[in-house]
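Here the structure is laid out as structure tokens; the discussion comes afterwards.
One protein chain is absent from this view; the other protein chains keep their places.
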Amino acid sequence: MTRYPTTNYLEDLRQRYKDGDIDRRSFLRSVGMAGLSVGIVGLPGTSLAKEKVDEIKYHSWGGVVQEAMRRTGIASFEDATGVKVVEGTFGLEEEVLAKARAGQPGDYNIINSAGNSWYKRWMDAGFGVKLNLDNIPNAKNVMPALMQPFWDITPDGLSALPFSYGNTGIAYNKKFISEEQALEQREGLLINPDLADKISGHNDFQTRMWVAALQSGQNPNNIEDLDAVWAKIRENRSLVKKYWGSGAESIELLASGEVYASDIWSGRATSLIERDPDFGYVDYSKGYCWCSDLLVLKGSPVEVCEEFLNFILDTDVMIATAEAQLYPPSVDPTKVELTDKIRSFPNFDPTGTLEQFAFSDPFYWTKHEKDWKPKYARIEKGF
Amino acid sequence: MSETPTKRELRQWGDYLLNGFTFLVYVFMFAPIIVVILLSFNSSEFGSFPIEGLSLRWFEKLLANEVIIRAFLTSASLGILTALIGTLVAMMSAMALVRYRVPGRKLFSSLTIAPLLIPETALAVGLLLLLRSLGLPRTYMLLLIGHVLITLPFAFLVIQARLSGLGRTYEEAASSLGANALTVFREITLPLTAPALVAALLFAFTISFDNLTASLFWRPNGIETVPTQIFAMLKDSVSPEINALGTVMVSITIGLSLLAGAIGSRLASQAAAGPDN
């Protein structure tokens, strides 16, 4: 064990600091002493002993989540460790992968990544590290159901920890579509010819194929009749006014009355309904769930990153960021006390098992992505 | 005698027509600005119509938002440096290619405008691959020179058109009167190309300030420009602070352009007066 004394000591110190047992000055001094002692003893393999890490880079989608995280987790991490967190944003995870591939190891340290298919992709591209969960005591609170898909991909050790989860479902305008109709038709709304030119959908091959598989009565994680899926996508396309590419765009299309029904991310649906109660949300006939995770990439100072993850997985930070982004946190609600606001999210699962939801099978989808993504791109353009 | 007033009338109507049409073009160009300005005063949480009430809250939030302010300062400094360097480099190239007999002149002209033809996505990835093979990191300098490359064709085309339109009569006249090369450049070439230089500076600045694709790829970690920041924010929602930022920038521009307009028209009138005297 190389790192646990520092980590646990720091954790303990931080708790006392938060509880007001010690003032900031002595807190920081103690933190400094901890670092110093490790340095003097020179524990073998300790990165703090060998090289001082001044900063780590954290990249995310930005926005209100990032602000909330900066206020809470990042600020206390910087105070406790003296390591500066350089924040960056990206619009597409593909952009990060492209730059990481073209760049050098260590260009990126921790990114807010979009769930297990992306996890598989990063691991396949050789960007994985092995996190030592003993150094991340707060990882104990994370729902096992969210961790399992990551263990399936890298059984020898995780490179990421789940951060929050969300669903993709359907938002509809109650002025034109009744609640009963929505509950009955669900994804069928997106191929209802009565709604021609009043439909939108996410411009994403996996979402479109998932929906089309459900529409053609198939298991989305094991599609047997691929032609039927393409046919349903074409059917949907002929009725669509505009496919959306960002959460903001989906809200804009619905709120402005351009469309009456569309795929939507549950967090966006919450914000839309808060704004205008004329809108409703239903899950697909099989609830489509995904998670976002904090991914540590190869070439990073792993132990400092573990420390960072531990600070972010702190309950207060999880609650603050979840309330900002309107997606439930990855922590188990049976182990950790969450707020009423979080408990009211439409896809919040109080059992912590997520059993009523379906996750995409990363092995299945990444295996076929190479062929399906370009094929979908053509169909989406009417070709 | 009866014909002349009719002609004058016709001409007047022609002028009205042209001015009216020009006015409509300005209305078209300004439509999005008006929308953005209106929305920046909207008290609604969402950056869209309808206007729910007037409020200055987004301006307050903007001033408190360090990330956007920092992005704005980055974009502004990057734009100014790009404009200065880009215009200087373009002016040097244009002088060389218009005023001297350089072998392979056509090739160099084409090469200078080639960055226009290459999709930025490809250029951006290509440069990153080059950096990797050389083991170099992404730096602010790289982003700056990248921006200079992207703005170079615009600045070059504007300056070159002006230089070749001028001919070299005035310069030859001046040097035959005994002026040395530097004096000719300072007293004749520079004032005469001033309108194009101003145009090139403005072009380069605005293109750099508004560049998204290349900046996304080339910026070093932790550096955001206004467009990359907005692009990242879009994922979440269009914050009305962005509209407020737009309004602030338009206000600054109108102030600056009144100033630059005054300087510009003085320069132009000097340039017009210069050769005659």
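A and B are the chain letters, set down in written order, and residue numbers restart from 1 in every chain.
Criterion: a residue touches a chain if its C-beta (ideal position, glycine included) is under 8 Å from a C-beta of that chain, and two chains touch if they have at least 3 such contacts.
Here is the rule we use: contacts and distances are computed from a predicted model.
S.K.: Which protein name, taken from UniProt, belongs to the chain you can't see among "ABC transporter permease", "Phosphoribosylformylglycinamidine synthase subunit PurS", "Electron transfer flavoprotein alpha subunit apoprotein" or "Cytochrome bc1 complex Rieske iron-sulfur subunit"?
M.R.: "ABC transporter permease"
S.K.: Among B:Arg138, B:Arg162 or B:Arg219, which residue is in contact with the omitted chain in the full complex?
M.R.: Going through B:Arg138, B:Arg162 or B:Arg219 one by one, B:Arg162 is the residue touching the chain not shown.
S.K.: Take the complete complex as the reference. Which residues in chain B touch the chain that isn't displayed?
M.R.: The missing chain touches chain B at positions 11, 14, 18-19, 21-22, 25-26, 28-33, 35-36, 39, 48-49, 88-90, 92-93, 95-100, 102, 105-106, 108-112, 114-123, 125-127, 129-130, 133, 145-146, 148-149, 152, 154, 156-158, 160-168, 195-196, 198-199, 202-203, 206-207, 209-210, 212, 226-227, 230-231, 234, 238, 242-243, 246, 249-250, 253-254, 257-258, 260-261, 264-265, 268.
S.K.: What is the set of chain A residues that contact the non-displayed chain in the whole complex?
M.R.: 92, 94-95, 97-98, 101, 121, 124-125, 197, 237, 240-243, 245, 252, 256-258, 366, 369-370, 373-374, 377-378, 380-383
By definition in this document, only the chains that are shown with their structure count from here on.
S.K.: Looking at the complex, which residues from chain A come into contact with chain B?
M.R.: Contacts found on chain A: 57, 59, 61-65, 86-91, 95, 98-99, 102-104, 107-108, 246-249, 251-252, 255-256, 271, 275, 325.
S.K.: Show which residues of chain B lie in contact with chain A when the two form their complex.
M.R.: That would be residues 45-46, 48-49, 67, 125, 128-129, 131-132, 135, 137-138, 216-217, 221-224, 228-229, 231-239 of chain B.
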